[in-house]
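Omission of a single protein chain aside, the complex is shown with its protein chains in their original locations.
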Amino acid sequence: MLTYTIRRLLIAIPTLLFISLVIFLILEMAPGDPLADQPLTVPPEVREKMRAALGLDQPAWVRYLLWLKQFFWTEPLHLVDSLFGTAFADPTGRIVSWQFRAPAMDIIWQRLPQTLWVVGLAYVVGVVIAVPIGIISAYRQYSWFDNLGTFVSMVGFSVPTFFTGVVLIIVFAVNLHWFPSIYDTTLKVTDWESFLKQARQMVMPVTVLALFNASQISRFMRASMLDNLQQDYVRTARAKGMSEKVVVLRHVLRNSLIPVVTVIALGIPTIFGGAIITEQVFKVNGLGQLLITAIYANDLPMVQTLTFIFAALTVLFNLIADVLYGVLDPRIRYD
Amino acid sequence: MLDAPARRKLVEVRGLRKYFPITAGLLRRKIGDVKAVDNVSFDIFEGETLGLVGESGCGKSTCGRVILRLYDPTAGSIRIEGREIADAPQSDLRELRPTMQMVFQDPQASLNPRMTVAAIIGEPLDEHTTLSKAEKLARIYELMDAVGLNRNYANRYPHEFSGGQRQRIGIARALALNPKFVVCDEPIAALDVSIQAQVVNLLEELQDRLGLTYLFISHDLSMVRHIADRVAVMYLGQIAELAPRDDLYLKPLHPYTQALLSAVPEPDPELEAHRRRIILTGDVPSPANPPKGCNFCTRCPKVMDICRQVEPAFREVEPGRFAACHLYSETNETAGPTAAAEARKSIQQGV
Partner (left out) sequence: MRLKSALLGAAAGIALAPAAFAERGADGHLNIIYWQAPSILNPYLSSGTKDVESSSMILEPLAGFNEKGELFARLAEDVPTLANGGVSEDLTTITWKLKPGLVWSDGTPVTSADVVFSYEYCTHPEGGCSQAARYEGIQSVEALDDMTVKVTFTAPKPNPYNAFVGSTSPIIQKAQFANCLGAAAQQCTDANFGPIGTGPFKVTEFKPNDVISMEANPNYRDPAKPAFATVTFKGGGDAAAAGRAVLETGEFDYAWNLQLAPDVLAGMEAAGKGKVINAFGTLVERIEMNMTDPSPSLAEGERSTVKHPHPILSDIRVRKALSMAIDRNLLVEVGYGSAGRPTCNLVPAPEMFASDNTECLSQDVEGAKALLEEAGWTDSDGDGIRDKDGKKLSLLYQTSTNAVRQDFQALVKQWWTEIGVETELKNVDASVFFGGDPGSPDTFQKFYADVEMYANNFDGTDPEPYLSQYLCDKIPGPDNGWQGENINRFCDPAYDTLVAELARTGEIEKRAEIAKKLNEMLTKDSYVVVPLVDRGRNSAHSNTLGGVVLNTWDSELWNTSDWFRVK
């Protein structure tokens, strides 16, 4: 397993380099101009100077190599510096976002907590409610519970989050005044009161995202359970005289969870990707909003860095999912 | 008549039915039934092996599963050691599980892939006994020895074994709680021919040593002839004929049994040369829509008018021999009372 993991990690290096090149080329070819949002009153000479200040006067391959150096050399060094107080990195060599004129990674670190809190919690909540729903739906296939679950997950899956989000805002924020419609990212949880405030503002975005996640995962769970419930070993377990609880939870569930766990693991990188739309709707302003505003502003270094981090996480969690599969299923061996 | 019964009836099945509903349409309305087991009655005596044979799809596996209440019967009664289990709730059944066990057809699929051999064999012990950890392990090793598995394999997973070994695990698992009655549902069908004999021999040996009672379900007539004491032949959810093994193989009564046996190759080349195969024409009718009258009337070479009108009763036509066929209900009418009396007696004595 270890050699397998190491081999996979080694294969990941050229893959990621290739991905970074593809991202760079796509961004390079995409239409748009980082100065497009500057008003028309800015004269062309000034524009040209601003362009040069961003490094845009360099040829594309120079900019790509520079980015590689910044991402794989300067940024890690900087991380070491900030952790151990050393001074290896050249402070002027970091990846600088065009719209903020500030190191892209600093902004990403700043955004990470709120995204992890809201989107990550929504994912956890989604999983926690999806698994039992999937189990019961499969165990009582075609019962009213299963039909209701199917209906709700169809709704959760097919109704876009910007719609559910706005509906929730109009009902619970505008009409009932239960929850705030705008997320306060400056709120610091220091006591019980601020915790309640934080909980209140997280309710709606978490609900919207959790519904979406849960409907997806509960479908997987249900399908996987149904698959296993029809297996002979389940009959064996019943014939052994195991209680239904043991049959369902120990035999069926454990086997059904194998594919579901990998699906859940593969979904984790999307947490870091943030929920672009939901973050916009509730003004959570996490990584998703950072990405979309960077795209709008043609902030290529930021877009490149963010997308590459997502790509790297996806590759990493693919590997984790594969390794998990091997750990959970004794039939799978990687050697 | 007043003699004490020589052998105890361990299992008594009466009028057993298992229908699977067929649903269709948007609202999944029930539009009919698959009559997998349709009015089946027989007894199994303590220590004997009852072979249950028939073509695939005839309902024999369902029959075995219903008897162990892995399916809930639609109607009928099942008594095991005199206790009615056809309508017992699952919680009561669980207490009875140790006495009745099952060996499944597909040893690969019937073992949980994520449990080790020790866990598979030991799980019923956790559930039904209060043995200590060490005692449980001792029991697991004992069972592994009994079925001829190396103890060192206790922590391996099922996929690491060959088919024959897996079936040994399945048998060890079934024996863990010292059952009295074991349903062997095609235990050798998925195995290589060379392994089949080993497993059957193991089953016989265990029967001798532990005094087990088997319901041996198989489509392999030669294997049933080898292991069974009595044989029941099923066709389309019903028992066509039930007889002691030698009687049945020597002189089958029901035309279906005759046809079935005529398909068995003879080891003796001379006899084989004279073997006359009875070729059945047509397909087996759908169990969802069995023919009127006798189930077999659509394919029977000796079909009569009455067969298409009246369903023949399953009755004792010779002492110890039962058949559901109009051929015998007519001709034996004259011999009637005596034969019937004899028959009853023989049943009671458990020939």
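A and B label the chains in the order they appear, each numbered from 1.
Note that in this section contacts are C-beta pairs under 8 Å (C-beta built on N, C-alpha and C of every residue); 3 or more make two chains touch, one makes a residue touch a chain.
Small disclaimer: the values here were computed from a predicted structure and weren't measured.
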Handout entry: For the chain not depicted, the shown chains it touches
Key = A
Problem - Residue of A:L168, A:M221 or A:V281 in touch with the missing chain, whole complex considered - result: A:V281
Handout entry: Sole residue of A:I26, A:V46 or A:L249 that reaches the chain not shown, by the stated touch rule
Key = A:V46
Completion exercise
Touch with the missing chain holds, among A:V131, A:A297 or A:A312, for A:A297
Completion exercise
Touch assignment to the omitted chain, from A:T92, A:S158 or A:T190, lands on A:T92
Completion exercise
For chain A, residues touching the missing partner are 31-33, 35-47, 49-54, 91-92, 96, 99-103, 106-107, 110-111, 169, 173-174, 177, 180-182, 184-186, 280-281, 283, 285, 289-290, 293, 296-298
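Convention: only the chains that are shown with their structure count from here on.
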Problem - Mean-CA-position distance for chain B and chain A (Å) - result: 55
Fill in the blank from the handout: Seen from chain B, its contact residues with chain A in the complex are 28, 65, 68, 70, 90, 93-94, 96-98, 101-102, 104-106, 109-114, 123-124, 127-128, 157, 159, 170, 173-174, 176-177
Exercise for the section: Spell out the residues on chain A that touch chain B in their complex, using ranges where they run on. Expected result: 142, 231-233, 235-244, 246, 251, 254-255, 258, 328-331
